[in-house]
Structure formats: structure tokens, C-alpha cells
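The next block holds one structure in the form of C-alpha cells; read it before the comments.
A single protein chain has been omitted from the complex, and every remaining protein chain is retained in its original position.
Lettered A, B, C and D in written order, each chain numbered from 1.
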Amino acid sequence: MLLETKNLTRYFGGVKAVDGVDIEVKEGTIKGIIGPNGAGKTTFFHLLSGHLPPQKGWIKFKGEIINHLPPFERARKGIGRVFQQPSPFENLTLMENILISLDISNSPSLFTSLLRLPSLGKSEKEKEKQAIEILHFLNLEKKLHHFPSSLTHFERRKMEIGRVLALNPSLLLLDEPTAGLSYREKEEIKEIIWELKEKGLTILVVEHDMELITDICEEVVVLNFGKKIAEGSPWEIKNNPLVKEVYLGEEYASGS
Amino acid sequence: MLLEVKNLTAYRDSIPIVRSVSFHVNEGESVAILGANGAGKTTLIESIIGIISEKTGEVRFKGKDITRLNSEEIVKRGISLVPQGREIFSTLSVKDNLLLGAYTRFGRESMASIKETLEEVYGLFPILKEREKQLAGTLSGGEQQMLAIGRALMAKPTLLLLDEPSLGLAPQIRAKIFSSLEELHKKGITLLLVEQNTFYALRITERAYVMETGRLVMEGKSEEIAKDPEVIRAYLGREYREKWER
Amino acid sequence: MNWQNFLQLVLSGITIGSIYAFIGIGFNIIYNTTSIINFAQGEFVMLGGLILYSFHQSFHIPLIPAILLTLILVTLIGIGMERLTLHPVKNPTVLNMIIITIGCSIFLKGVALSIWGREVYHLPFFFPRPPFRIGGASITTQSLVVWVALIISSAFLYFFYRFTLLGKAMRACSVNPVAARLMGIKVKSLITLSFALAAFLGGLAGVTITPISLMDYQRGSLLALKGFAAAVLGGLGKEFGAILAGMALGITESLVAGYISSGYKDAVSLLILLFILFVRPGGIMGSKEEISLREL
Amino acid sequence: MRKELKGLVIFFGLIFLFPLLVKSPYYIGVLVFWGIYSIITLGLTILMGYAGQISLGQAGFFAVGAYTSGILTTRFGLPPWLGILAGLGLSLLLSLFLALPSLKLKGHYLAMATLGFGEIVHVVLNAWVGVTGGPSGFGEIPALSFLGWKLDSEMSFFYFTWGWVFLFFLFSLSLLKSPYGRALRSLHAEERIPLSLGVNVYFYKVFAFLWAAFYASFAGSLYAHFMTFLSPSSFTLILSILLVLMIVVGGLGNLWGALLGAGILTFLPEILRTFEDFEMLIYGTFLILVMIFLPKGLVSLRRGKVATGD
Partner (left out) sequence: MVKRLLFLGIFFLVGCLIFGAEYRIGAVFAVTGPASWLGDPEKKTVEMLEEEINSQGGINGIPIRVIVEDTKGDETQTVNAVRKLITRDRVLAIIGPSRSGTTLAVIPIVEKYKVPLVSCAAAEAIVKPVKKWVFKTPQTDRFAVEKIYQYMKKKGIKRIGIITGTTGFGAQGRKHLLALAPKYGIEIVADETYAPQDTDMTPQLLRIKAKNPQAIVNWSIVPGQAIVPRNMKELGMNIPLFQSHGFGNIKYVKAAGEAAEGIIFPAGRLLVADLLPDTHPQKKVLMEYKRKYESRYQEPVSTFGGHAYDAFWLIVNALKAVGPDRAKIRDYIENTKNFVGTGGIFNFSPEDHNGLDIEAFEMLTVKNGKFTLLGD
């Protein structure tokens, strides 16, 4: 198991945003998380990435309990998270946006940096090469020196994925990766996700787009009012009457 | 013609985003503007309602030129916008949010008629009445969207603009929002809907425009647009397509 | 020291504290519509005191009409300041606006310097009679005037922000100015109104405290520093927070000066302030919920 | 980096030539203060312009640097460089204390906390009479010497100061052009984003505070040895605000802006001094006009020519 949670719980005041969720994610798989708005999907991600501490339960990553680790440590351990709202570093170029995460694993000492010793240049060159590779993979290499403000919404989304990929993560948390994208763009994201899976990444994805979920996920977890109400293959989920009632509605009833 | 837009070009930071767009909305109609992210839909809507002032061309509402008016004036004349991302007043209560929606009516109309609208909104979205006293920021995404629509309705607009009301909503909630929009339309409110969710948008509107890189590239009856192979390929997902065909 | 002295220290702490609180709520009004700190708030206080001096002592206008005239004039200055300096700025950042208010503060001080010079002015107590005695401690009539003015102003503000549409609209402006415009709220006019209100209250503070603290052209900014501390400590935007924090600050200063060391009283009270901020990063009254909502 | 180097050579070339062209000790003296303030603003701009934090207490670190090296050299006869080092050490320690709450505080609340720090330093300078000399201050601080060269003339101090400005500028530039600089600039976004990318936001916030305090403290030591007299009235909140003004007027988040802002606001009072009572009117108007018409600071007058990252 790459990731495991047990009885994970988080309250806000009296509201249970995440309520005793157990989840297991196998290495190299893609798992979808769906549920109505306010079901606690994003809070669940906050708990996994360390932006919120859980009140109960534990999170095990690569066999180690990581409850106490701050977000940046978890990122360094290999949990990469892409947020729902695109939030690039506006004052950095596309390339620099990617370099930020490359710096984590490969950064010369402050002393070297201030005096600009030769090893700095070497490591910078190396990282730039890696960054270009990632941008190439995302079809963004032409916009290398652009600032995010001049990118389209789609390009920004891809850039954010690239930024996280630069961390060389083993687990990728994607929060509505295709929200606000056109169908063509969704297809491209889908392809990227497939390719990542082939490279051996494990992916946890929150989505409302059932089509995407059906296409990419092996397993789906349904959350409602912070509780896990169903788990199974996309096909099972779609035909689960409880899920239909609370989430999918009648629209999908005649679907498959 | 209720709303008429002629050769509108609108800028953000001096960059033209909307390029000489012309279209119209008739009284009692429900019209959609479709397009991918970045096509300029939001800019178009914001320049109609006066949030964006850097623009050329003409916008007429009820036959009067409103191009140069600021948004406060435009709202007073009967256009309301449900903005993208909801933009509710998160630290004010739900009820205060709604009352502020009727801001321009205070002093011009009686308290009773404002109360009446409030009840109508509560009738449309009963959950809002339940949450009346809660801070708006504590609502869930779907509830916030309802609040944003309710707030816009409080101004009793003749024309309601909606900017991506389905963004980031669960399928069921999405369906609920759209069905309440249909209901509103039946009550006689003119709708101008900007959407990416082509499936729903075309289902509840009579006419639609397609927008690409700042220009309107297609116009027609919603039913016809939905049959256009170009549109189907570009904007409709596979599942929707199947459903539509059925 | 005995009980009587303790009472006296608390009473004079309350007097000092109510001065801080009074200035603090002025900061809140502008913060509530614009999310900025108006560094010229102290100048409104200063102008209130000095203009009243001129009207009352130099032109011999009776006290009540003189106060009214002063408040009108200070309010107009507040409106003028906003209209001339902040109003014309397109897409201002918070930092830009704050620096403009610093510029206004310096400018208004310059104006006061050229009109009133450097002298320290004083006004007689509004009700000239010997101090009241409570349990062996004394309290001057002017302190009572400050308290009453403070209580009335804050009650008015509370009512205004919670129960009037205009007040709610003003709060809406700071939460989300664009959405406020979409409601048909004239955001810029309300910002002007908030400056008018803040100037009025600053002027009222100046008018009532000058008989106690005396006034000169640079005294406003010195007092404003403590007022700012009160506003922040109480939680920005919270009228009662400012009052509570102002009082706490005043009483702390007074007790530290009375029991520990007068030389270090400001340092000790500032340390306490830092500590409170450390424990409650949003001020005493700042609810965590609201802060996180603002950040979302 | 190369592009900036050209500007750097031209600017500092002109500066270093200045005393040879204009021999007036008055102007050289004013330029020394420009240099001293520049060192502070170069540090502060990292904190405010890049890491997105605010400090209204920078005069406090300036004072710590000045007083520590002043007291140690005058009272205890320590060599000046030891005094400077001690000042730096103390400032770093204090800024660590200040930086810790800053991890929790934001915006106006952080401004208040730093302002409180500056005021506490000021109160201590006033009240700790036995050590600081209290409000009357103390004088006869020995002059610095550098490689056996006694820095007791305006000219020699000028070269010494601006030599340091040059070095500090290079350090700042190197920092910003390194991985550390990128991480610092990432703090401008919402905290959760850099955090999720493995950037230790807490470290960098503290780092930026320490960096700014280091610069301010060093500048303070230079100030002490140049003035040879210190009193608390030189280290007030007004100075802290002035330093922030320098950065914003010059152009936030830009090293050239920090230099330019410090220069303008050092020279402005010199030019305005003859106006006496009207000085405040002109000064206030100047600030308002700059913010209305050049909200991005004076550097935005010369686009393209700009150094780092903006």
C-alpha cells in the first residue's frame, strides 16, 4: 500500500468535514474521489497534503505515519498536490515556476549561492534541462520564459501539474484537474494522466466529471457528509442506488 | 430588443480580449454564450455590466445606451449578474447578502415588496431560509451558488446574466441549479447564460452563440447548434453526446 | 500600595484607555470599507482639538456651536482628503493606499503647523467643577465626557453596522468590492462616506480629549500610534474589540507604571500586546472563522 | 545576471567617481547617509518586496547595530569590527524572536507586531540609562579603520560605505538569482502553494527577517562610527516608516528601487530644508503624487532597465 488512512477525521466547529474515512491506495493505480459539494473531498486532500491537521486517525505513506509532518515535508516525501484553483507564482516565469520544486532536491548551499561558485551554475544548468523536459512533456516548452499572466487557463493548469511533477512524486493528488476546460483540453489532460500512470505514478483524483472518472480510474470512492458511502469500480459506483440518490441524480440512471 | 451589443471591443490591461462582438437578446428570451475557457466570455459579460470600462462599441439596454454607465447605474436599470466564482460576501450573513442584493430598491420601493422578493427567493431555494443567519462563507459550494443567484434576483432584474453557474458543482447540484434557472425563465426573466457546460446550456436556452478567441463565430437556435457536428466534436463530451442523441 | 491607589490607577487607566479606544474605532471605520489603515486618523484628532480651540478660544463661539462647527469642518476635511488623494487612484493596492494616507498625514500636519504653529493648546474642561471622588479615588468631569462620547459613538456604530443597510453595504465593500458594485452599491461613494465618518469620530475624539491631553500639531500621530495598537489588538473592524483593547492597554500602562516601572511601561505593555497577538493572531475579538473566510 | 552587471558597473562607477568630481564634504556626507540607508533598504526589500512580509520595526535593528558597536567600542574599547560583529549577532538573535510570531501573523497584524518591536527597542534605549546613556545619548565613538586606513574624513568613509553598498547589492542579486531567491519570491503567493511544493515557507520567512535585520544592523554600525554620536531620537518609528516609504517610492521588489528610493528620500529633505514650515506640505504632496501616478514606484519610469524578477 502506498497510501493508507484509518479513521481520518476533521471537524470544523460542529461540522464533521471528514468523518472516519478509511482509504487504501495501491502503488501504480488511479483512484477517484467523488461526492457532492461540501462532502469533504477538498478537506480530505488538505489532510493528506498536511495543510490541515486531522483530529483523529492516521495517514500512512510508504508504510510510515505522516500525521505530524508539515506540508512541505510531505511534498518532499513524494506527495504532490495540484490545487483546484490555478495559483501559479505570478512573479516568476514558467521556467522558474518549475525550478522552484526542482530546487528542493538539488540546491547548493547558501554560501555557494551568494558567492556564485561554479557548482551553482552546474546545478542550475542541470535543473533547467530537467525543467525543459517536463515542459516538453506537457507541450509547454514554447512558453518557457513567459509569465503566468500571459498563459491561458489550460496552460496554467498544465504548468501546475508540471510544477508538481518536478518534485518527482510517487503520489499525485489532483483536485478537479479538468474543471473549466473544454472537451479538447480535457482529452489532453486525460492523456497526460494516462502517461503518468504508465510511468508508475499513483494518482488520487477528485472530479465531478464522471466521464473522466470512468475513463481513468480503476476504483472510485464516494464521500458524502464526510463519510465514505461507497467504494468500487466506476461501473459499480454508477449503479449504486445510494450514490445515485445523493450525488449523481437521475441523469445517470439510464446512463450505462 | 432588450439588450443589444454592437461592435463591442473590450480590453484587460490594454489587451483586447473581446473583439468587435455584436449580438442581441430579446425580451423574455433565454440565450447562451458558449465557449472554452479564455474565449473572452467573462470579459464580455463584465463589460456589458460595466465592471470593465476599457471598451469601445455600443451596449444598449431597453433601447438606451448604457455603454458608458458604471455598474451601479446599470444594475439600477435592471441587469443583474451572477458572477463567476460566486463572489458572495463571505463574512456577512446569508440574509444580509440577500438584502444587499436589493440595495438599489431600498428607498425606491416599499419594504414590503422587498420582503416579498425575499420570500420568493426563499421559495426558490429553501435551503437559504434554513441558513439565513449563517455566515455566507460557511455555506457549501452549491449553496453559495444558490445564494449568488438569489442575491442577483433580489434586485428584480429584467435581464439576468449568469457567468458559469455550473463551475465546480456536483452533477446533482448542477442539475438543480439549471432546473431552477429554467423555472425562473418560465416566470418571465430574460436570461443570458455564459457557460462551458454546453449540454445543460443548450438544454435550457432558446438561442445560443459560440465564442472563440474573443469573437462570436456561430449563432443559432440552441437545438440546431446542438446538432452541429463542429460543436459536438469540440464542446460535448462523449457521454453527453450519447445522451443527447437519444 | 493600598486599594484606594489601585482604584485610582484603574480609573486613570480607563481614561487613558478610552482615548486610545476612541482613536482606535476611527481606524476600524475605514478598515471596514477599504481594508486599509488610515495613517492620517491621528490628524483628524489633532484637527478636532485645534479647530475647536480656534473657534472657542479665539473666535469666542460658545462651546456647543463651536463643537458642532468643528465636527463639520473636520468631516469636510476627511471627505476632501479622500476625494483628492485616494479617489483618483486606479486599481490601488493596499500598500499604495496606506502610503497615500501617510502622505496625507504629513500634509495635514504641515497645514496645522502653518496655521497654529508649534504651540501646545489647551481647552478648559467642558464642565468645570472639581473631580468626583469615588472610594477615595478621583475622576475628572472631562474623563466622564470622553467615556460618554465613546459609549454613544460605539453604540451608534454597532447599530449602524449590524442593523442598517448602509452599514452592511459598507462592510460588503471591504469583503468584496467588485461584488458590491454588482449589487448597485456605489463603492467609491461609500468609501468617501467612511472617511467622513472616521473624520467625524476622529474630530469628536480630538474635541473631547484635548482638555485632558492638550493638543499640538504633531500630537495626533503620537496618540494615533496607541489607537492603532488598540484597533489591531482588538481585531481590526471590531468596534468593541478596539474599546476593550484600548481599555486593556490603558489600564495595563497605568498599572505597570504604578506598580512596576514608569520608564518601561510602554515596553511592558507592548510586550503584552505582542504576546496577545502571538496567541490570538486576529486580535482579541477577531474570530478565527472570519479570518479564515477572509483568506479563502 | 549579465544585463544587471552592466547597470551595476555604470551606476557604481558614477558613484565612485562622484567625490572626485564634487569635492564638497557636504554632498559627500549626504551620500554617505544615502549609502547607509541603501544598505537597510536593500535588506528590507528582500523581506517586503520578495518574501511579501512587512516590517515597521526596522529602525530597531538599525539601533541595535548602532548601539552595540557604539557601546562596545566606546565603553569597553573593543575594536570596531568586533563591535560590528556583536551587533550583527544580537540583531540576528532578536530578529529570530521577531520572526517567530511573524509565522502566524499577517498584514496589519504583522505590521503592528514589528512596530511594537521597534518601539520596545526605542523604550529600552531611553530607559536603560546606565548602558545606553538614556535620552541624552553618548558620543566620542571611535572612527573605523580599514586596512590601517583611518576612516575619519567624509571622503574615506564614503568609499568605505559605498564599497559595502556595492557588495551588499551583489549579495542580494546573487541571492535573488539563486534557488533561495526563487523560493523567497514564491512566498508572495498564498502560503499553501509553496508549502505544497516542498518549500519550507517557515524557514524562508525567518530567513528573510534575518537577512533584513543583518543589513539593517550593519548599516547601524556604519552609522554609529560615522556620526560618532548616538541618541534614541535617531531610531524612532518615523525612521521605520521612512524606510518603508523609501522602498515603496523607489519600487517594491526591485533592488534598484531600493537604492533609488533611499536616494530620493535622503536628498528630498536636504532640498526642502530651506522651505521649513512648507517642507511637510511639499513632502506629503510628493508622496501622494508618486503613489497616484507611479503606484509601482519610481523605477517604473524606466522600464526595461530593471534588475530582478519584476
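Everything below uses one rule, namely that a contact is a pair of C-beta atoms (placed from the backbone, for glycine too) under 8 Å apart; a residue touches a chain by one contact, two chains touch by 3 or more.
Since the structure is predicted, the reported quantities are computational estimates derived from the model, not experimental observations.
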Note = Within the entire complex, the undisplayed chain is in contact with C, D
Note = Of C:Ile16, C:Leu150 or C:Met247, the residue touching the omitted chain is C:Ile16
Contact partner of the left-out chain, one of C:Ala40, C:Ile67, C:Ile98 or C:Leu113 = C:Leu113
Inquiry  = Can you say which of D:Val64, D:Ala127, D:Leu144 or D:Leu222 touches the chain missing from this structure?
reply    = D:Ala127
Request  = Spell out the interface residues on chain C facing the chain that's missing from view.
outcome  = 1, 5, 8-9, 12-13, 15-16, 19, 113, 117-122, 124, 131, 138, 140, 209, 212-214, 216, 218-219, 222-223, 225-226, 253-255, 257-258, 262-263, 265-266
Hidden partner interface residues of chain D, rising order = 18, 22, 24-26, 29-30, 33, 123, 126-127, 129, 134-137, 139, 152, 154, 227-229, 231, 233-234, 269-270, 273-274, 276-277, 279-280
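Convention: only the chains that are shown with their structure count from here on.
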Message = Going by average Cα coordinates, which chain is farthest removed from chain B?
response = D
Inquiry  = Just the number, please: Cα centre separation of chain A and chain B in whole Å.
reply    = 31
Query = What is the distance, in whole Å, between the centres of chain B and chain D, each centre taken as the mean of its C-alpha atoms?
reply = 51
Note = Cα centroid separation, chain A vs chain C, in Å, comes to 48
Ask   = Hey, what residues on chain C touch two or more of the other chains?
value = 289
Contacts with two or more other chains, residues of chain A listed in rising order = none
Message = Please classify the inter-chain touch graph. Allowed labels: line, ring, star, complete, other.
response = ring
Key: Contact set on chain D toward chain C in their complex   = 101, 104-109, 111-113, 115-117, 119-120, 123-124, 126-127, 190, 237, 241, 245, 248-249, 252, 277-288, 291-292, 295
Touching residues (chain side chain D, partner chain A) in the complex = 171, 174-175, 177-180, 182-183, 185-186, 188-190, 192-202, 253, 309-310
Ask   = Which part of chain A faces chain B closely enough to touch in the complex?
value = 34-39, 84, 152-154, 176, 179-186, 208-211, 214, 246-252, 255
